[in-house]
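Only a single protein chain was left out; the remaining protein chains are all shown in position.
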Amino acid sequence: MRNTVLEATSTYAPGYTLDQVFYQSPEIYTLEIKSIFSKHWQYAGHISEIPNPGDFFTFEFDRESIIIVRTKSGTIKAHANVCRHRGSQVCLEKKGSTQLFTCPYHAWSYDLEGSLVSAHAMPDDFDKNKNGLTPINVALVGGFIFICLAKTPPSLENLRRDLSGVFELFGFEHLKLAHKETYSIDANWKLAVENYQECYHCAPSHKEFAKVHAMARLPEEFQSLKSAYLKQTNGSVKFQEFNCYFDLAPPGQEGYQYGRNPLLPGLISGGINGQGVAPFLGEISDYDGGASEFMVGPTMFFLMYDDHIVGYRFTPSGRRQCKCDVFWFVHEKATKSVDYLLEELTQLWDVTTLADKKIVSDNQKGVDSQFYCPGRLSTMESFEQHFLDWYIMTLKSAALQT
Amino acid sequence: MRNTVLEATSTYAPGYTLDQVFYQSPEIYTLEIKSIFSKHWQYAGHISEIPNPGDFFTFEFDRESIIIVRTKSGTIKAHANVCRHRGSQVCLEKKGSTQLFTCPYHAWSYDLEGSLVSAHAMPDDFDKNKNGLTPINVALVGGFIFICLAKTPPSLENLRRDLSGVFELFGFEHLKLAHKETYSIDANWKLAVENYQECYHCAPSHKEFAKVHAMARLPEEFQSLKSAYLKQTNGSVKFQEFNCYFDLAPPGQEGYQYGRNPLLPGLISGGINGQGVAPFLGEISDYDGGASEFMVGPTMFFLMYDDHIVGYRFTPSGRRQCKCDVFWFVHEKATKSVDYLLEELTQLWDVTTLADKKIVSDNQKGVDSQFYCPGRLSTMESFEQHFLDWYIMTLKSAALQT
Partner (left out) sequence: MRNTVLEATSTYAPGYTLDQVFYQSPEIYTLEIKSIFSKHWQYAGHISEIPNPGDFFTFEFDRESIIIVRTKSGTIKAHANVCRHRGSQVCLEKKGSTQLFTCPYHAWSYDLEGSLVSAHAMPDDFDKNKNGLTPINVALVGGFIFICLAKTPPSLENLRRDLSGVFELFGFEHLKLAHKETYSIDANWKLAVENYQECYHCAPSHKEFAKVHAMARLPEEFQSLKSAYLKQTNGSVKFQEFNCYFDLAPPGQEGYQYGRNPLLPGLISGGINGQGVAPFLGEISDYDGGASEFMVGPTMFFLMYDDHIVGYRFTPSGRRQCKCDVFWFVHEKATKSVDYLLEELTQLWDVTTLADKKIVSDNQKGVDSQFYCPGRLSTMESFEQHFLDWYIMTLKSAALQT
């Protein structure tokens, strides 16, 4: 594996897309699971989804399933969904409430903390204390629950230091999940993540998005719209910028990025025509005509309007298949069909994600051809460039350690 | 392959389940087909399914198809279902009656003995005598037909010596197949075979079975029920025990196991509530409140009630898929809907096998996780332990010979 990866990474030229092998090789995919998806923080869900002790849901990617549960003490824990006896999945429901996780195979039972509390007919020297569910790291980012499979996860300290004011402002702990949709994409996960990271395609491919977001405009026009927009900042945390993402993250810290960008003049939120769609979030009391981008780790992206937040999570299902889960959040006190209409809330990003699903799978088809070769990136793909630099660095470093 | 296998087998610790690699590796799967499924006796069917010369059926597993046919002399033969010309399957029907097997491609014709009798336009030096269908070993165990792909199959001599009295008693040669059902399972074949070999899961997972069979009880209670049950033996062959299975089989002999276990007090057979479901088998004239377990080779299991027999056959369809075929046998003279009701006959083991199909595929899901690690076996999984010991020994020995 080491040689395959090092040979592949040596082909990388900054400013160009990746070589075909990165979108096809089983060895590289295996290393990605190990060195990216098992080492970084991934978004699992929001605290409001499990308000009471015993409430749980599962998060799945590739061949993994993780149980996220609120314990009796009210804290949130995560466990590998693998029985310590014969390895069956312990929890077959995607969501629910329970006091014990009882394996459906031989009825080994684990409490909410993951401790094995019951296993009959075991040999005398069997130690229950050494056979709890494997614990998985959990961290809260505001009210958003992240999990990390690594023994020593990257630190979230800087992120919290820089952004706790933002979390307060948008009321991260006072949201509710209004809707979730899963989009299955016939492409390697990187093509989907690369797609999310650039707006070079927005004007040609997303006419609904381009009617609302200034980011779809050419660099000069966007910069001029952004300058005009930022005149209103008044030093609010809302308008801070932090670019500590991907290759810019300090060693040992999880990457993150926060910044605010204008909508087109006169528009206020992510409704299909730029209209507002729900009550204000957190401490926000007025539309400012912008939306914040917030990224945590390599595969979770939030788009924060003044009245709702849209979250995007990318997970691999295999070498050539991935999932994009889209989450729509509103204020916890907003009532469906009274304070917001689900269709108005979800329309813009549903239509945009459906378009991307097609774009990305057509991208994979071309990348599979013997005539594909790395192409030059535009000036509107600089964020993607950071991703690619970081990706190659991460993979190379992982290969050198094998 | 040798190194992969030897490295894998060296991880095995008796008393624990297998490492993940055994449920995933393509190299190991290939070696299993070669050293287990192509070396041992597999159940093909019962003599009553092909009563007349020319009657045939096929048996399929992995990428193999075998024709089992009654010849003109009345004996039973088996042939590889592969034309000696261009390799087409010769027999496309699963079951039927014929005097010649004529290849659907170029009409090469083989008689029931497998001899090539017609092939037109062949070069002068072509020798029909050297181009018959490849013969496959056939053996009868009572009236049950087994086949073995090996040139030198393991001997069935000991098995016949020990159990011919049992075959007579249960009238193996006077059965008929009342029903067959195929359950496709999304899991490696070993997870299904392991599942069949232990009753640790019976109480939690099979409430219908647990209401009928004492084996679902904890070891102490089971032993006490068994002791009470065995007081009635009177030296009948029915109550003999032979444990010459898996690692306990003498060199060169096919493994087998026979023993009789009690139903719960007051119950008599494998109806859904422990009731009788069909006329007595063979020389049996009364219910004794028990059922016999009879195993031949690594993947065929019979459960013999006084009035019917249920057979289970496990076959791999690929690394992560297998089939469980369940066969229900009654006395050859029993008339459907008069002497037995199909639903009553099949209900207990249909519901139990459907539950196992789900259990076993959920087991595979967990085994695929990076958090799976071999777990400790309970005291109720000793039979499975023999299987695992034998499996590792067999694989290791096969790898050393490559």
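Per-chain numbering from 1; labels A and B assigned in written order.
In this section, contacts are C-beta pairs under 8 Å (C-beta built on N, C-alpha and C of every residue); 3 or more make two chains touch, one makes a residue touch a chain.
Note that the coordinates shown come from a computational prediction; the quantities given were computed from them, not determined experimentally.
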Discussion item. Please identify which residue in A:Tyr29, A:Tyr110, A:Tyr183 or A:Tyr200 touches the non-displayed chain.
Written reply: A:Tyr200
Worksheet item: Of B:Ile47, B:Ala80 or B:Leu345, which one is in contact with the hidden chain?
Response: B:Ala80
Worksheet item: Which chain A residues would touch the chain omitted from the figure, given the whole complex?
Response: 15, 17, 194, 200-201, 203-205, 218-219, 359, 362-363, 365-373, 375-376, 378-380
Fill in: Sites on chain B contacted by the missing partner chain, in the whole complex
33, 38, 63-65, 80-90, 92, 102, 104-107, 119-123, 126, 131, 134, 149
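The criterion applied here is as follows: only the chains that are shown with their structure count from here on.
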Discussion item. Using mean CA coordinates as chain centres, what's the gap between chain A and chain B in Å?
Written reply: 48
